[in-house]
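Handing you this structure, nothing more for now.
The complex appears here without one of its protein chains, the remainder shown in place.
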Amino acid sequence: MPLAQIDLDRTLMEQKKTEISEGIQKAFVDALDSPPDDKFHIFRPHDDGELIADPGFWGVERRSMLAIQVTMVHRYPVDAKLEMYRQIAKNLEELGIRHQDIFISIVENGFEDWYPGKIRGE
Amino acid sequence: MPLAQIDLDRTLMEQKKTEISEGIQKAFVDALDSPPDDKFHIFRPHDDGELIADPGFWGVERRSMLAIQVTMVHRYPVDAKLEMYRQIAKNLEELGIRHQDIFISIVENGFEDWYPGKIRGE
Partner (left out) sequence: MPLAQIDLDRTLMEQKKTEISEGIQKAFVDALDSPPDDKFHIFRPHDDGELIADPGFWGVERRSMLAIQVTMVHRYPVDAKLEMYRQIAKNLEELGIRHQDIFISIVENGFEDWYPGKIRGE
């Protein structure tokens, strides 16, 4: 159960929400071996000025920010995380979103930290 | 100090925000032994299509999603977390919210990771 929270420009969301969601989900499937139907995404549209990212930190030339926060179980090796970043960047670039403008952070928890509409095993 | 972040349908929020907040808080009190006044909730209303949840993952028949993210100190046994899920589901079902549509995730931190308007002990 990765949970993806996506904070992004309102216009971009209105135009490409479905495709962005599919691109993120495909990356979860390809990089993390998530089941395709393990899909829980929260989109939060933003108006000008609400998403603040430095235009040059780490030598990356940013023009805007699409922030993806992934909450997922602590079980994936570093390589799987890097592959997830690559896949998300690739899939969203196909939609015209520059990889430089993508910002991803991961927070981990445990198997017992999820309730997707029922208790596990009940 | 559990912090609850609730992302939900805008109309549902406008109709039942107070009751949902009370139902979540009661679950914190009953399942986690939180003090009743240890109450910090953030509601984020959403328009159609912003909350995406698979309609069948884990065999749960979902029609929508009310997502509750709980940040809390790493101190509770698994049983307390499960009881918290049960209590939240029960309390929100009394408001007409299907338990299948509730999605809860927990992220933990430490005692030193909170500033509720003052430094602990100062």
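Which chain is which? They are A and B, in the order written, and residues in each are numbered from 1.
Following the convention adopted for this analysis, a residue touches a chain if its C-beta (ideal position, glycine included) is under 8 Å from a C-beta of that chain, and two chains touch if they have at least 3 such contacts.
Worth saying up front: this structure is predicted, and the values here are computed from it rather than measured.
Asks: Could you pull out which residues of subunit B are in touch with the chain that's been left out?
Replies: 1, 3, 13, 17, 21, 35, 37-45, 71, 107, 109, 112-119
Asks: To test your reading of the contact rule: which positions on subunit A touch the chain that is missing from view?
Replies: Given the touch definition above, subunit A has residues 7, 44, 46, 49-54, 56-60, 62, 65, 67, 69, 78, 81-82, 85-86, 88-89, 99-108 touching the missing chain.
Going forward, only the chains that are shown with their structure count from here on.
Asks: Taking the mean of the C-alpha atoms as each chain's centre, how many Å separate subunit A from subunit B?
Replies: The separation of the two C-alpha centroids amounts to 21 Å.
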